[in-house]
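Here it is, the structure in full.
Yeah, one chain of the complex is gone here, protein chain that is, but the others are all in their spots.
Up next is chain A:
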Amino acid sequence: MKSKHRHKQKELSKVKSPKDDLAKELRTVKKRSKAKIDETLRQEEEELAALSYREDGTLPMPGEEGEETARTEEGEEAPPTETTVTFAEPEPTEEEQELEDKVKKLKKKKEKVEEEEVSAFEAPPETPRAEPEQKEEEEAVPPAPTTPTSAPEEEAKTPRSMSMKARMKDRLRKAKEEAEAKVEQEAQEERRERRLQRDKQQKLTRFDTDIDEAELERMADERQKQLKVRWKKMGRQAEDRGVFMPTPEEAYDFFTREFEHEPDEEPPKEEVKEEEEKKEEEEEKPEGEEGEEDEEKKKDKKDKPEDEEPLIDADDVDEEGYGMYAWRRPEYDDSKETLDKQMAVLYYPEISTVPPEEKVFGEEKEPRFLEDEGLYVGIRPKMSGWNLNKMEHRLLKERESKLRKGGGNWFGEDGRMLALPDPLRPSPSRPPIPEEQEEGLEVQFQKAIVREFDSRYIDGTPNASGFYQLDIDINSLVFSHHHLFSREHVLANKLNELYDEYVLRRSLNMADYLTEKLKTAKKSALHLREHMAAHKSEHDYADRANFERRLLDYKYQIKTGREMRDREQRRDRELLKQIINIWKELKAERTKQNHINCPEKLTITREEVDKEKDQMIWKMEIEDELEEIREERQEEYERKMAEYNEELKAYQAQQEAKKEAETRKKKRENTKGSKASLGSRASKQSKDNDPSPEEIAKDEEIINEPDYPQPDKPEPPDDTVSRDQIVAKAKEIRRRPGEPKLYLELTNTQTITPTQDCPRGEQSRRDDVSKCKVFVKILFNNKEVSRSDSRPLSQEFKVNFGQIFNLKIVQWPENIILQLYEQRGFSTEMLAELNAKIPDASVSSKSVHLEDMSVECNLKVSHSHNGVGSGVSFPFTIKGLEDTTLITRGKLNCSVGWAVDENGELLVPPSTQITEGVVSAMRRMEGMADPIADLGLDGVNDPEKVAKWLDEKRIDPNDPKYADLFYNYKSKGSDPSSKAPVEYYRLEQLQQEFDFCEDEFIEENRRFKLIKLRDDEVQEFKNYKMVPLQERDIPRDTFMEYDKKKREEEKITDAKDIEAHRQVVSKFMQRVREQVIRRFRRLAHQKCLEDVVSEDAVPNIAMIGTSLLKLTERRRPLRVERKERKKVSAQNLRPEDVSILVSINRAIFVPVRASSQSGATTSRGDETSRQVKNIVGDPLVQPFVEVMFQHVSMRTSVGTGPNPSFNEELKLPFNAPNEDYSPANLQQINENIYLNLFDEVVVDISEDDRQRDTTVHKRIEKKWLGSLTIPFSTVYFNGKIEGTFKLNKPPVLLGYSRDDEEEESLAKRKSDTYISLFVTIEPALQTAEPMKERFTTNESEVLLEYAEKWQAELAGKFPKREFKTSVIDVNGKTVFVTRYLKKLEPPDLVIEMGNSDQNRAEFVARFVSLIPSVSDNVVFPGLCDIWSTCDQFMKWMTGDEEEHAVLLANFFLHMNKETWLVIGTAIPEGPTAYVMTKEGDEFWFWNAGTGEHFSKRDAYCPLQTVGCVINQDNIWGNIQQYQKPSQMTFDLNNKSAWKPFFQSGFSNPGLSSCQPEKLYYKDTNERAVRDLQEKIEQLLKNKIMEWRSRQITRWNRHCTQIMRRLLPNLEQNVGKGADQSHIDELEQSFKSYKVSGFPINLAYSEISSITEAVYSTGVHSQESSDVEFAIAVYIHPYPNDVLSVWVYVASLIRLR
């Protein structure tokens, strides 16, 4: 193979070199051809005329080569032959193919190159010309040369064994030869080319009007064809040169290189080739058709396609590879044998009709035509005749061959091919495609159709498809009375009626039946009695009872049976009498009036009877009856006798008792011998002379008892009486013996007197009757739908309608009314209106029976003639016809039923009505019980009746027949025995079924409990995270705290001592608080728009104006504006982020160490320290501030001097409970920030002076100087606290004193220490929005509305100021604020304490301040301001600033001070209330919480802003520019400074106060106070020892005693520091001690608060062992348990 490759490559290299030559050659050829064009033009025109036609396909010319349209279906024969040939051709081996591929590729490459050259050389317009030329070559040339070459080709091919190489070479050689031949024909080609061109031009001219796409496509095709042909040609030309074989290198290169080929042109090539093939194939087809006789010729022709065959294959396989393989010699076995073989194999079916005889297969040769025999055969699919025939031929042929092997049969009995019916549908169908809304389609609005009677229509609409029909059959009308009746008619009618009854009774023969029944009952009773008598001994008690009962039953039956029989017999007899009477009457009437009107005639037949026998029966019956009655009476007598005996006994006993009592009484009287008048006194004990009064009373009772009536003895039964009675009765009701039996028969045989013979009156009556006409109107759902013909009334007063009305209905039938009308002359009157029943769904017009409906009419008619009229009375004196006022009545014979259509189906609407269901259910119970028969239709609708009936009938509730009934009636009550409708209903009757579980279960389940409590937002569980899924996972102690709290709440302790009372109060407060919280929680869940949506308010003119002004404002870059800190929402917080910043700037007026003491404190080692300190001077004091929050404390560095400046920022961590930073949670924190000012004292404790140089041994002591407490809530709500605050400082600070100079200069300041600081939370936390909810109120709407307006107006101007008009009282009601102010008398004791006005006021203020204070924020955290009245306040002994202020103001009012309540903000409380009084020209502000007062001008006044001022009459809002009291004017009449609430426009309506008339103070129990005092002291002592458990705590009794003595003085001085004597006294006593200590004053609320206060001073933290302590407690009692607690603590260190 390798050598082959090499060889090929060599050849290829050769090819390359002649390439240029080839190009030149081409050029010359082209040029030549161009030159020839003009010369040969005419000649070619002639030649091509035919061809051009052929190309269009308009004129196919058989026999000639050219294209043939595919229309010819007959050409089917051709392909099989061809295919066989193709298969006969040997397949090239793979190797071969490879080689061929190579060759082809090489060729192509060359072609490409050539093509490029050609296109380069040729001028653009010429290319199309050249192409057709080449195409023509293809078409024209091949046939000519191939035929001769076929033979040698064959030769070359046939030897299969030939080596590959040789074969290759052979092929190449052949190709070369062919190419040579082609070149020779080039001239010819050129001619053709021109021909084609002209052809094209022709086409253009022909179709130039519309060059359609097909045309263009064809042209394109053609072009491609031409291109391809050109390729081939080129290839041939190349081969022509004889230098084709590529060198192996070239071949290799060829395979490895990437060639650019033209993929665009290749696929069409295939098509072209295929087309060509087709053409060629088709060329032969006509030949095939021509017949098989010239087989030889056809074979010859087939050479041509054979020749092309490989080309086709090649193209099919690979577009690249086989391009030029076409030149292989066709392989065709032309030998005779092959032909023969072919002949044996091939078969050409004919198209002629196959005679049916051939097709019929089997024994009988005659075809059967099933269709003719009447069998359905279906429609056969259509087939064209020829195809069918061919198929038949084929099948027959096949059968011939198959018969030998036993093949199947394809033909039916009718001689036709077996075929299934045509499976195709006549119309085309597609699978449904879901409709898509087209964009362009428009939806049109169609107005809604309003249906008027939606529910009334059966199918919803009037024109629905349902077809329902009611048939109303009106048959006839018979009047039982008519106003035109004559008297005779009336009688006859009556006779008729009675006769009807008679006949009915006869047929029933109730009397006989009952007689028989009676007989049987008697017999049974007798039998039973006999049985009982016979077997008396055998039966036990139960049996006997049973028999007795049965016997009684029989007796009862006999009795009732006889009564019934008697009744029947009586009726029979009466009826008989009546009929005979009437008949007599009628006869009399007829004779009287001399003519006969009605045909009734009564015939009485009598039957003679045997009198003897009758007598016998009669007597027997009477005896029988008599016997029974006698028996009955006997029984009754016995019973009565028994009763009588009973009664008699009782009577006698009573009589006896009475007698005895009487005697006793008498005896008593006798023995006593006194007062018989008392009479009824009697007693057993009277014998004993001591009759107890009870006994006497008893006797009295007995005597006074009403006597039992003397019983009457019953009469024994009298036989004679009964017998007479029976005989009389029998005579009355029975046929007497011997009396003939009467049988009646009424016939209509009486001839009626003709009209002309009648008297005038009768004539006119008959005339009237004949004039009278009746018709019926039919109303369906109250609408007339039909009316009958008016029919004349017959002389017998009958109307025959005989009409059936068909009503097609579309509405549900509600009612069917038949109206009877009577026409007399011109007047028409309605006689009656009948309600026909709407038939059941099962009632068809065929099955329904005609029913009589009674007609009654109250029409009053009277006639002058013989007619009796109607509704009017007429004289009639016949026995048995008492009512002589007869009204028209009759019977209408009619029926209503559902129609039946022709299919026998009922035209009834589908009904689901329940009532019908019930009725039909009842109907179904035929045989056993029919409730309708028993109760009537009305009764059926009464559930109670039905229920009763159900009970009576004892219907099996399990019987499915009655399921409906029971469902409807029994389901209403839960208890089946009580049928009465239930008289209650349940609101949520299914609640129980939907209950998740029992409530108890939830209660018991800890998990559910926890979830529930959390949902209720109970404080402890509000933020409980991750409630465990399993109950067992819940910690056991979860509820401990909560339960404990609960228990405590429930426990109510008596307020015996003061502390207990406080506890109660605090509990009460807790409860109020929780209630309020609950209330607010509810409110918090009601949100308004502002809570949910943040939206800019509508800008008003002012806003726009200011914003515009801002625009015009000058920019002031140096003016720094404070920016609001951004609030951080709770969600974004993490605990470590939050802290409290306390920035301490400085402190002023810090007390300095007393000089006298300072020496003492530093007595040891003074020298050294002085040496150091002398430079800067002795330190007066070294203060520092310690801040404590949440048990974390931080301190500043030590400052120096009495006015130190710290400028330090302390950052304390803040942890919210449960790590919940939501406002709701934060506002409930009630922790405080404690700031303590200490003096740091360094004590040198070096024992040894010698070490002083080298060793420092000092002790640092901190001495408490004062404290400040800021609630967290204040910081939280205000965001920040900034300012200078007064420190809480003990009045006496042992060891410290004022800096003398300062004290002088600021004498007024006394001993106050101030600290300036700034506290805030970092980052700023979101504060809760204040509640805006309006509470219920007793105030008038007008007032509140005005208040709101007033407030809103002011708030608009001064948004930061607080204006208060209404507050909430403890009941949660809104109360107008002025109501709180009222004169109230302070306790006398307090007043008496003071000696001047001011002093008194101060004492009052002190009293008020001693009432413990709890901030509202703590009680009702952040919720709202709840004000309690003064008495509540005094009772609870707690309250916030407002309550203190109100109380103080009220006291001041009583003291005739000009007093106002000031609402504003102060430090550190934040929003608060102060009391303002007018003292001369000055205004004082009182802090009711501390009892201090400040002047208006005081710069250190803690009141920072004033919002409004309130007194009992009015409110003034501050509308001044400034809000700091010192900058304000308090002239309330100044309208420009103060805006009053009540003014000329809205005056005070005279609001009454909500405060009590008077406060009642209870005296404080001195003893309890003393006890408490001792208790506290003891406790504190213990505590201190506990706190300093590391050291021994020694108590200095002496000091304690002194302090105890001093404390009351402090109280006297109202806490304003002690006078110097106090200190002197102490100092005197403890000269040898270093004393440091101080008294603390507290309002008493709880002991724990006292201990805490002591602890915070840090007195105990004296670490030295030689320290002694002193503690004294003094409680000063004020009225109403207001206690001032003084605690004096001191530490003493002995000076050495």
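Assume a residue touches a chain if its C-beta (ideal position, glycine included) is under 8 Å from a C-beta of that chain, and two chains touch if they have at least 3 such contacts; residues count from 1.
What we mean here is this: contacts and distances are computed from a predicted model.
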| item | value |
| --- | --- |
| Missing subunit (named according to UniProt) among the choices "39S ribosomal protein L41, mitochondrial", "Phenylalanine--tRNA ligase beta subunit", "B9 domain-containing protein 1" or "NADH dehydrogenase [ubiquinone] 1 alpha subcomplex subunit 6" | "B9 domain-containing protein 1" |
| Identified contact with the non-displayed chain, of A:S864, A:Q1030, A:N1533 or A:S1547 | A:Q1030 |
| Contacting the left-out chain in the complete assembly, out of A:L420, A:V443, A:C997 or A:V1093 | A:V1093 |
| Selected residue (touches chain absent from view) among A:H531, A:K698, A:K798 or A:R1014 | A:R1014 |
| Chain A residues touching the omitted chain (full complex) | 430-431, 433-434, 436, 1011, 1014, 1023-1030, 1033, 1085-1089, 1091-1099, 1129 |
